[in-house]
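With one protein chain held back, the other chains of the complex are shown just where they sit.
Letters A, B and C name the chains as they come in the text, with residue numbers starting at 1 for each one.
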Amino acid sequence: MKKIAISQLNTLFAAIAARKALYIPADDGAGAAKFTLWAEGVQLSDKLNTVRSAKDLFFPQVEQLVNFKMEGTKLEIIENRDATEPFVVFGVRACDAASFDILDRVFLSDPVDTFYQTRRENGVVITLACSRPAETCFCGTFGIDATNPAGDITCWMDGENLYWRANTEKGEALTATLDLTDCDGSAVTAQQEAVREILRKLPLNGLDFSDFKDQKLMDVFNSPKWAALSESCLGCGTCTFVCPTCQCYDVQDFDNGREVRRFRCWDSCMYSDFTMMAHGTNRPTQKERFRQRFMHKLVYFPNNNDGIFGCVGCGRCLQKCPIHMNIVKVAKALKEDM
Amino acid sequence: MQERLKQKAIELLQNGTADRILGWKAGEFFYDLTPAVFTSKEQIEKDFVFNVFAGANLSKYLIAESRKGGKVAAFIKPCDSYSFQQLLKEHRILRDNVYVVGVQCDGMCDVAKLGCEGILGVQEDGESLTVDTLYGKKTVKKADAIADRCATCKSKKIVVFDELIGEQGEETEADRFGEVAKLEAMTPEERFDFWRGELSRCIRCNACRNVCPACSCEKCVFDNANSGVRNKAAADSFEENMFHIIRAFHVTGRCTDCGECSRVCPQNIPLHLLNRKLIKDINELYGPYQAGADMDTKPPLTNFTVDDCEPSIVHERGGQ
Amino acid sequence: MRNDPLIPMLGVVTMIRTDTPDVKTFRVTGIDGVKPFQHIPGQCAMLSIPGVGEALFSITSSPTEKDYLDFSIKKCGCVTTWLHQMEVGQQITIRGPYGNGFPVDTELAGKDLLFIAGGIGLAPLHSVINYCRHYRDRYGKIDIVYGSRSMADLVDFPEIIDEWCKEDGINVHLTIDNPQPEWDGHVGFVPNYVKELNFDTSKTVLMCGPPIMIKFTLAGLMELGFEKSQVYTTFELKMKCALGKCGRCNIGDKYVCKDGPVFRLDQMDELPDEY
Partner (left out) sequence: MPVNEEFKPTIVAFCCNWCSYAGADLSGTNRLQYPANVKIIRIPCSCRLNPMFILRAFQRGADGVILCGCHPGDCHYTTGNYYARRRMTLLFSMLDFLGIERERTRVEWVSAAEGAKFAATMNEFSATIHKLGPNRRLEDLRCRKD
């Protein structure tokens, strides 16, 4: 365990940023936290978490894939993927750190998505343990310890110090370049105990999804609850886009008159044209689209991935859904019938 | 108030006035109400809620609800009633299938304005809210937690209803255009920087569009592959600008200024300012007009006079 | 730079054959004239025209064709309309092969096979049929039931008449929906025809066609005493990546692009009815 005084935080950021691009949660124009490229003057946000999750840095909303030039019948493929430089992201919470396991299972499974893979290899994740969880937090449901997050390096922060523990080779390598003081783990242990006390008092503590594992896929799918749950869904993509584990994407072409740029961008299963084909769509109403999102997180994904749910309990959808419908309400309603 | 609404809902179901009730359903916390349809007394008793966080405008749901057969009763607040009447004017809601219960409103609160972390519960007592949190209790004056859009409420008048709960109100004198005027006073460079800062946060989740009662197209131009402008994400800052310019323009003269767009924006972009700018322009250039205020007045963009100002007025009057 | 599966390679269209008023068959090779990749019957490939879009098509030619890939494509959307307007020599992009394909060397080996196709549904089965014809000794009797709206809509009509019908051990049963003066064959819908033909239930069925045909034909097969586990079908949903990642073709815990497009009907019973 190592430490550095909070007053030295900017020196630490400057030392990291001297070698690699550093992203830290900083307040944006609306006062919400956002992973921001650190430069002198960028202050660490005191918000619990960012609105957009850390997935943005590994799987950006828009990503250039390839260019094409077309002349008559001739076609040319021009590889021009966005350059990815080595970077460090500081202040990732335990939930977002756990979301990388889920994204890895999608993008790093065969065939490997090299765009994501490159960013994963280039990125060093420094997590920050939570000290003031919110009422919307439920990472404990998925066995995530908010006081001991994963990542290449784990940090804890109290009023005086930032405590630092490297977990991986990548983390060790970064640590070796920094000027940190050795220390014992007693302050961290004390903080962890205090925070665990708060975590036990969270209103969503005790929320249990394990019932879904014993259910037949078709029983959940055919639940009569879906109609009422989805009734007021606006069909917007807020939940999808703030979700650290949603990874559906669309591939689109943009023709600027001289060349065609093929890019991919986030997509949402909540959108009406997500599965639209020339002859129609197989999910014609919002009920089917809404059901798809939650079935995927609660049933389909675990079925294919050793029982791991496609949710990390970050609570972003609880905060941001315009009509306050979310995975907690859905799971609770469905469980009434189990 | 909540009890009066509940009783009314049950009464309307029982006396056969309505088959379904459109209202708000309790959530996990005090503040996360979900619009919901109730069909039984039991459901209403268990889940129906009306409190200072019942901000969602229910009128847009009535486009679909009024077509589902049977009759639906909906609780409509003053600002919602403007949206409702505007939708009636555009023939989007089947009026005969809707029973409107007008509900007077003292302004809704914005949970972010409570300034509390780890909210466990909120108690409403008179003019203050007592917030119980993981990190202690806090008392907040309701007036301090009121949503921005309600602080500049245009009208407490319920413009269309079948019956009323609470008093009928009047149009207010609130200054809705102060923020717009502040922006108008800036230089174009400053305005450009301001809007770039705001719009660059947009994640194109479409929440503003999908919640907007004026955005009721069956197929939005931005979803239409044949429109040439379909996009799912802003791949360039131009597309961020275009989406919001066109969206604001498409609701010009139809936007009732309900403020839902800004309420639902996950990135807190003050989208209502674009709409208010257009409302302000319409009022100044073509005479006062309030969308949804009545069924008869011609909307400004489907109307004209031969003496209308020329577009060059934008150059002549400068920033305004 | 890494080679990403989303980045396609160039292909060139070397032949275009008009099969029916709305179906054309396109022969594609790499720009070096070599077949772009090997495949299993029933597998698909992503074809794209930059600026228009990318779409998934089943490969119609048999893997035993050494030099090219064929695609029989019906004109119905943006990409297919563009393809139909294209001329020989046009370069396009191609990536693949995708999907599981039919289990031609395992579960189907040694079996009597019954192919049932409707309209453009012949496209994915065409590859299997020609594969089986090439390795004729590996399979038992082959029956082919093929129906379409009219005579003009039968895809590959010359090949069917001149080659398949003349081959020993292959019985071809053609049908069209409505009578036509120049047609002396069977008239009627595929499901009824299958019932009339009263097939022996020892056969393994490979079926592809419009959903409504599948539904009624399946009911007919059940009546004849077939089990769902004897019936294979192939179908498509909207796809963007074809790699099992973009999430579009997900039904239940399966991805059609990766776990499909070929499913045995008893497996499909465990999936939501969202196709």
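Just so we're on the same page, contacts are C-beta pairs under 8 Å (C-beta built on N, C-alpha and C of every residue); 3 or more make two chains touch, one makes a residue touch a chain.
Treat the numbers as computed from the prediction; the structure is a model and nothing was measured.
Interchain touches from the omitted chain, evaluated on the whole complex, reach A, B.
Although one chain is not drawn, the whole complex shows that of B:A64, B:A174 or B:L285 it is B:L285 that touches it. The residue touching the chain not shown here, chosen from B:M1, B:L120, B:L164 or B:M242, is B:M242. In the full complex, subunit A makes contact with the omitted chain through residues 254, 256-258, 261.
In the full complex, subunit B touches the hidden chain at residues 180, 183-184, 188-196, 221, 228-229, 235-239, 241-242, 245-246, 248-249, 252, 274, 277-278, 281-282, 285-286, 300-306, 308-315, 319.
We take it that only the chains that are shown with their structure count from here on.
Contacts between chains trace an open chain of neighbours here, each touching only the next in line. Seen from the C-alpha centroid of subunit B, the farthest chain centroid is that of C.
One inter-chain figure worth recording: subunit A and subunit C are separated by 39 Å, centre to centre, where each centre is the mean of the chain's CA atoms.
Between subunit A and subunit B, the centres computed from C-alpha atoms are 30 Å apart. Distance from the subunit B centre to the subunit C centre is 51 Å, each centre being the mean of its Cα atoms. Residue positions 250, 267 of subunit A are each in touch with at least two other chains. Touching of two or more other chains is recorded for residues 225 of subunit B. Interface residues of subunit B facing subunit A in the complex, by the touch rule stated above, are 27-29, 32-37, 56, 61, 117-120, 133-135, 197-198, 201, 203-207, 209-211, 223, 225, 231-235, 263-264, 266-269. By the touch criterion stated above, subunit A contacts subunit B in their complex at residues 28-32, 34, 48, 51-52, 61-62, 132-135, 198, 201-204, 228, 231-232, 234-238, 240-242, 250, 252, 254, 263, 265-268, 271-273, 318, 320, 322-325, 328-329.
Residues 1-10, 50-54, 76-78, 80, 87, 89-93, 237-238, 240-241, 243-253, 270, 272, 274-275 of subunit C are the ones that touch subunit A when the two sit in their complex.
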